[in-house]
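This report concerns only the one structure given below.
Entry: chain A
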Amino acid sequence: MESNFILELFGNNIWSYLIIAVIPLGFVTLYALVAILGELKIASWVQDRLGPMRTGWKGVLQPLAEVIKLLQKEDITPTNVNRPLFNTAPFVVFIGSFAAFAVIPFSSKFIPADLNVGLFYIFAVSSFGVIGILMGGWSSNNKYSMLGAIRSASQMISYEIPMALSIIAIATLSSSLNMNKIIEMQSGGFWDWNILGGNGPILKIVFIPFLLVLFIVYFIGSLAETNRTPFDIPEGESEIVGGYHTEYSGMKFAMFFFAEYANMFVVSSLVTVMFFGGWQSPFGSFLNDPISQVFWFVIKAMFFVFVQIWLRWTLPRVRVDQLMYITWKVMLPFAFVAFLGVAFWSMIKP
Partner candidate 1 sequence: MGLLDRLDNPYDVGPGILLGTVEDLLNWGRAKSDWYMSFGLACCAIEFMAVNAAHFDFMRFGTIPRPSPRQSDFMIISGTVTLKMAERIKRLYEQMPDPKYVISMGSCSNSGGPYWQNGYHVLKGVDRIIPVDVYVPGCPPRPEAFLEGMVKLQSKISHQAMFRKRQDMSQEDLDAIHNRQVEIERQFQEFQKVQQELKH
Partner candidate 2 sequence: MTTKEIFEKLKNEFNDDVISIFDDGMVSEPFITVSSKNLIDIMLFLRDEKGLMFDYLSCLSGVDYKENFTVIYNLFSIEIHHRLTVKVELPKDNPVIPSVELIWRSADWHERETYDMYGIIFEGHHNLIRILNPYDWEGYPLRKDYKAPEEYHGIKVPY
């Protein structure tokens, strides 16, 4: 277990595992605050205005105020809802996205659980959220929630297929599903990242287009997975009000809110791990110690979170049938072809 410094420090006992579990939770909380502020500020930047300005210096305390506010709000459970499902749904959604943090490699010395099926695990638990969304949507006894939940389920299930293909392709290229293994395969500067063909001879440039396609397919899929624009039809404000969380208020709504942002980080870090060298420094061994690795990893993942937010405030929303069209008729064939190309490359790779 050399991939976890806490186990080295405190030994292999229950307290260490507790600390290991708490660190990602703290990170998620902190990250969610930053991401909410980022969402507000980036939106304002795109839209040529200032954004929150009156909460602390330049409004940096805004997310804190939101949390304090949400904690105090009345927690409404409407009369005709299915109580058990209605009350558990937000937690199911949040657990789904938080569980994925178990295998996210923040550094070569810290990965909460170094599973040998890491990629597969992330993929499995992030589908968990769909159940929560369906539970929430159905139990709310609201037609808009129901529509949103159905849309969300169909969308997430369809988009998982091209995403799975790109994950398989990366697994073939790295011949491993372990996160740290995948990253270690990409060591040696940005030229060796998977997006640029991975570690290999110069012949790899022939196969860079395939990997680019896989990256784009995965990124579009991840937008749909996290219900972000242009695929935010499950909660499209102008169509179905709030979608599956229309009836939720107070802290339960905050759970959905947090889960969405946590999910954004999960998919972004997966993009980072799979295509952009995870915690590897872009300059080879320069600044590639375990502490700097955290910095590189977070900065890379946050960049993709930023891109997601940026897209949200730029693009219109697609329609349900167009969404399905894009998955099944455009992304899936592309993903197949790219997968074959990458598989061929990993066969002939020395």
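The working rule: contacts are C-beta pairs under 8 Å (C-beta built on N, C-alpha and C of every residue); 3 or more make two chains touch, one makes a residue touch a chain; residues count from 1.
Regarding selection, all candidates are chains of the complex that A comes from, given by their letters.
As the structure is a computational prediction, the values presented were derived from the model and not from experiment.
Contact annotation for this complex: of the listed candidates 1 or 2, chain A touches only 1.
Taken in their complex, chain A has these residues touching candidate 1: 40, 44, 47-55, 59, 61-62, 64-76, 237, 241-242, 245-250, 253.
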